[in-house]
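Quick notes on the structure that follows.
One protein chain omitted, others in place.
Moving on to chain A:
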Amino acid sequence: MSNQNQLVSKVDWITVSLYALFVLAGWMNIYSAVYNPETHLWIFDAKFYDSNAGKQLIWIGTSLLLIICIFAIDFRFFEAFAPIIYASFIGLLILVPFLGVTINGSHSWFKFGSITIQPAEFAKTATALLLAKYINEPQVNLSKWKNQWIAATIIGLPMILIIASNETGSALVFASFLIMLYREGLPGEYPGLFVGTVTIFVSALLLSPWTILATLIVITGIIIALSPIYIQRLKQTYIKAALFIVGIMFMVFLVDLAVNKVLKEHQRNRIKVLIDPSFDPRGLGYQVTQSKIAIGSGGFWGKGYLQGTQTKFDFVPEQSTDFIFCTIGEEHGFFGVMVVILLFVAFLWRLMYLADQQRSRFARAYGYGVVGILFFHFLVNIGMTIGLMPIMGIPLPFFSYGGSSLWSFTILLFIFLKLDSHRSDMLSR
């Protein structure tokens, strides 16, 4: 009993409250997204559980069970069994092409009766655990090539398997481990290079080559002008600047080439739609356009709970899963989405704060893994609903409808909270 009390006092209730708030708000919005005044059902109606809102209620209930299980397991289990957990999910990912079923064009689901599970969702947690365990090894130094390669292999293996099952969006989430690695000492050039590459890629798509060239010349010009005089006098400076510009322009050219020649039709279209939603307003652009209409029509205060017309009448596809943010935007307006964004950033901040409190490097690294995964989902999901990111079917953590998604995020988060509640028991290395 005293153990129980200790546990209660050691759990970070701020994080738990935010989690509960997100899940509840998410459920209310799913309820609204599928709400139909003509065929309105109450929670006690058995048929209610055929609807997304009803099912989500089941997922929430089962998530509570999962939380209890996680807290019942010994905290040392996660570190000790990380390789086995990782290996089992790699195994599942290998088996999926043979035993899985296809849902929404993605051949990445296992079906048990009426329940479908997407192993890719859980592979993130497994990878985070193994990566954290590896970083925890005393001899590991992420500025060394060898260690970087091993870390990259741990991340890359599930990623490749997920891409093979046509879930590029979920695979890209693994890029978020850069945040964990960065915090644990990966030289800043790597995330810098990553962000730089993405920036070049996006600018190459959005801007004409001449605009990019002009911008580069202006920027290098300003940098040189602001540099000390002796640098300005060196011939080398100008050669470097020229090489820099030529190099970037070459990359821009490569991106153009890649988009137009290498990418498959549907991938290219997804990117084109990002640049110009009117490119295919009834097809791919439809989702973005309808999503923006739904959010944009919300105004400052929103249309009110259950009053949204866009999300309710199926104008926004996937409204309760990937596009749940539209419902929030339409019914709760700018005020509502601002609260969600601010709370989410606060949530990430709290998790980072907790991670830095850990004595064990495993727990801290894992914590940053959680932060990275959640942030990536936050970035891409909200970004795509407002037309700032290409559409990659990935959910908004805790808000979106879906058993696999809610379970996996719950497991991901509560393993960390479990570790956090035992931080005084951990050995500091």
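Going forward, a residue touches a chain if its C-beta (ideal position, glycine included) is under 8 Å from a C-beta of that chain, and two chains touch if they have at least 3 such contacts; residues count from 1.
Throughout what follows, contacts and distances are computed from a predicted model.
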Missing subunit (named according to UniProt) among the choices "Peptidoglycan glycosyltransferase", "Rod shape-determining protein MreD", "Simple sugar transport system permease protein" or "ABC transporter ATP-binding protein": "Peptidoglycan glycosyltransferase"
Omitted-chain contact residue, chosen from A:F110, A:Y190 or A:F334: A:F334
Residue of A:W59, A:F75, A:Y134 or A:F344 in touch with the missing chain, whole complex considered: A:F344
Residue among A:D256, A:D356 or A:D425 touching the omitted chain: A:D356
Selected from A:L57, A:I224, A:I293 or A:L306 as touching the chain missing from the view: A:I293
Hidden partner chain, residues of chain A it touches: 36-38, 179, 182-185, 290, 292-300, 309-310, 312-315, 329-330, 333-334, 337-338, 341-342, 344-345, 348-349, 352-353, 356, 371, 375, 378-379, 382-383, 386, 388
